[in-house]
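Only one protein chain is missing; all other protein chains are in place.
Letters are used for the chains, namely A, B and C, taken in the order the chains are written, and counting of residues starts over at 1 for each.
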């Protein structure tokens, strides 16, 4: 297996893909948004229970490749308890990592996604769940990763 | 001037172009049809005064290149006094001459148009007036040389 | 019989490494590669004969017009149309179908009418009909596809009852790009015709892979793309029965399609010009003519046999992979040159990424066939599709690669 490919499919990613965290519909959710990746039909719904401006609880559901599933799973573990502003900041970091391959400033499992940048077509997979979460925080119902400037 | 070109612009054609016969609207016409060459905007109207099935009188009007004007002019001189069947037969001969370059069986000014066959794009010019005349004989009002199978 | 090994030499693109491995191109249903002769025809046209067609009287324009109209005649012969005026050049299958849907639909559909499609249609033979239905008030109806893995093909038992009097047009694919199913187009056309229903065939996947005879099929319209048949991108055609075409309003307006323009009204030329507004893509059309020659040189019966044999072999070998779900017909006689499959625990994107690592080009996703995928409980599949230059050895490489991928993800 090439270096690029083993960078892409790191242990953290394979683990989240096999045993996704916070998967399924959150019964007490008061926000939900749905993400589509129209190129491949992948989908991801994100459920939030907001306590004021904080994410009290979060889950995701849907289907997709290892990258998109692992990313959504890891995301739920990172966002729980955060405010919208903190979530936006985390997404900014994550987006930078997957598009540039730059290491994160703090030690974090997010680093596992740095390998994505060598596979530009997979960036949309890695950001699908995050797009849905940000949309849910804004109160929107639908989001597609297919916006041209993405 | 090349042989092909002097074949195309024969004296007969130049003469008919300069001094067109039977040009203008025929006041006593009881049939008229209009021909269009949409590629270039050339137009030709043919006026007939039918006496029974015979062309009692004929004229043409319009504007176009030397080939189309001369052809329409010559045509009027040939069709006067003919029946529809004879006209159709004459057109068949003419069409064969302009498309194949074959000499006509009888001595006729039609022969001047044999040079057209070396210029396929000009066949439509040579047949414009004839198309209108045939259409007028059928009783139709409009005809275009742009029919694909022409 | 063509020598299939020599054929690879005709295709410059095949002779390269991808990720350090020889390229194995198995994405032919998306687009086929081009033989040298087609690429050269195109360059030579630009180097020698290029000029705008139809309205010119100079030498280059005459040569370009002859080449363009010659290509039309060549394409007409390729599909055995009665008359070259029945061949309208378009950008490809999608534009051809949009042209029929918009132009024929606008003149012939009204509220209460039904457009019959099948559940296996590509979005390009589905969305245009949704658009014209919304505009005219007609509604859509679908012929079901049978079997949990769509192995049963179209449900012909219910077809006659679906072809009720409200149905005005029936559009269906010749070969499914996501299942590999070859539909019984002669029978489908005959049943529709018996009820006076107009037929439209999406020939994107059949045109380059088997003999196509529109008169033997007896369809009213047949749409296809050049780029899926060894021709270049940007050109395709719509075949239409002359009598239907002559009664249809124009699709796009502009230069070349009018017989007379006034400031407030215009008259149209007959087909094909009526439907080819603006400067047509004449250079790519000329290259399409060369692609017809190339494929007929190989023999389309032979191509069909070659592709189907590879697909049968692939189907058989893939079936040995643990957990694989193979879609489409189990009977090789009903299957064209592609195989579509899914694994329960590995997503198509991951499969395709791992294949690319070994230089193998596959396609993964819904293949523009979302509603069908949803019915099968899938978001997508992985597809290997074959063409004249593919070999049995490449199938072995594919199967070995997939086995490795499965092992990586499922332990």
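Note that in this section a residue touches a chain if its C-beta (ideal position, glycine included) is under 8 Å from a C-beta of that chain, and two chains touch if they have at least 3 such contacts.
Note that the structure is a prediction, hence the values are computed from the model and not measured.
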item	value
Neighbouring shown chains of the undisplayed chain, as defined at the top	A, B, C
Residue among C:192, C:235 or C:326 that touches the chain left out of view	C:235
Per the touch definition above, residue among C:78, C:282, C:389 or C:409 touching the missing chain	C:282
Residue of C:6, C:47 or C:393 touching the missing chain in the full complex	C:47
Residues from subunit B at the interface with the omitted partner, ascending	1-2, 5, 8-9, 14, 17, 39-43, 63-69, 119, 122, 125
Absent-chain interface as seen on subunit C, which is shown	12-13, 16, 18-19, 23, 25, 27, 30-31, 33-34, 38-40, 42-43, 46-52, 55-61, 91-95, 97-98, 101, 119, 122-124, 126-131, 140, 142, 225, 227, 232-235, 250, 252-258, 260-266, 277-284, 349, 352-353, 355-356, 359-365, 368, 370-371, 374
Residues in subunit A touching the chain absent from view	36, 38-40, 120-122, 144, 146-149
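In the analysis below, only the chains that are shown with their structure count from here on.
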item	value
Pair joined by more contacting C-beta pairs (A-C or B-C)	A-C
Centroid spacing, where centroids are CA-atom means, of subunit A and subunit B in whole angstrom	76
Chain centre separation (subunit A, subunit C; CA means) in Å	36
For subunit C, residues contacting two or more additional chains	none
Multi-partner residues of subunit B (at least 2 other chains)	none
